[in-house]
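The structure under discussion appears below in the form of structure tokens.
Removed: one protein chain of the complex. Kept in place: all other protein chains.
Coming up: chain A.
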Amino acid sequence: MHAPVRALTATLAALTLSSCSLMGGSDPAEPSSSASDGTTGGTSGGTVVLATHESFHLPKKLVREFEEESGYTLEVRAAGDAGTLATKLSLTADNPIADAAFGIDNTFASRPLGEGAFASFSPTTTPPDEYALADGGDRLVPIDSASVCVNVDTDWFDREGLEPPQTLDDLTDPAYADLLVTPGASTSSPGMAFFLATVAQYGDDWPDYWTDLMANGAEVVDGWEDAYYGDFTAGAENGTRPIVVSYDSSPAFTVTDGRTTTAALLDTCFRQVEYAGVLAGADNPDGAEALIDWMLGDEVQSALPESMYVFPVMPGATVPDDWAEFAPQPTSPFEVAPDEIAANREQWLTEWTDVVSR
């Protein structure tokens, strides 16, 4: 009877020990409330907390440089997708979860703005006007942009001796029947962007376009990863569809032997711009402003493509050679005003779901 007792004690002891090491080790007592140290003193210092989505990433070296130069400690809370972030910020507008937020895009901007989540702020360097929000431009600062465009597997089209499509209209051409796969507007952010491109192009007639698209054998899947890695001929092992909704930068990732095997159709693009802002009621607003200024600086802007797969907004930033060569950006992407998106999103999605489920 001693054996089970001993074994149990040993197990419990092991569990307790290993867990103690976790609680002690992973988070060296550094609560965010210490941020107030910095603001009360009037000089820089303390912790600045950034709320963002799960795709956020910047090189550790750059973060260290920022901390050394500014005297702040950066704490990143990255979780959930852009919609989750927007909801989080909207729900906690009266007691913010961080000092600054990054990753609110133009399709979600009006919600947290409407809830009063952001304080007004003007950065020391001004990004180009073309990215500014018409409403809320005093609170949200553009940091990067990425356009969602229809991509084609040019190798596949070469092999088949077929001319690739060019426009949204082409996608309903029977010549391209059963070749398109797109993530859903209701479940995916690029899916939503593609849907908005069709709204911008066809206005109130978009349901007719989508009816034609579905009749022409378009496949609608859950997320971008399903479409690209599950169905796209250039992304999946046994994909069957050479037309996919992806990004303008995607062709830079299919480069072999000095040429890319895919192309983005630049007349089908909807531009997503990601913004940053200082949260209203932040513990450390000075730190938040310093952080956003840093994100507009040359180092971060030039690191954006490799770290987050997006284009910088500042004209002086450098982009990688592959990007410059193989991933041209659209010159006149489709646009839909954030307010219009917010006002119609639910009704559009309901109607869209009906059309694609038919």
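Keep in mind that, in the parts below, contacts are C-beta pairs under 8 Å (C-beta built on N, C-alpha and C of every residue); 3 or more make two chains touch, one makes a residue touch a chain; residues count from 1.
Operating definition for what follows: contacts and distances are computed from a predicted model.
Chemist: Considering only the chain that is not displayed, what protein name does its UniProt record carry among "Anti-sigma factor antagonist", "Solute:sodium symporter small subunit", "Response regulator" or "Iron ABC transporter permease"?
Modeler: Going by UniProt, the chain not displayed is called "Iron ABC transporter permease".
Chemist: Per the definition of touch given earlier, which of A:R111, A:R139 or A:R271 contacts the omitted chain?
Modeler: A:R111
Chemist: Among A:S145, A:S246 or A:Q272, choose the residue that contacts the chain missing from this document, as touch is defined above.
Modeler: A:S246
Chemist: For chain A, enumerate the residues touching the unshown chain of the complex.
Modeler: The missing chain touches chain A at positions 1, 3-5, 7-8, 11, 15-16, 18-19, 21-23, 26-27, 31-32, 54-57, 59, 76-81, 83-84, 86-88, 90-92, 95, 97, 111, 184-187, 192, 220-226, 228-231, 235-241, 246-247, 250, 253-254, 306-307, 309, 345-346, 349-350, 353, 356-357.
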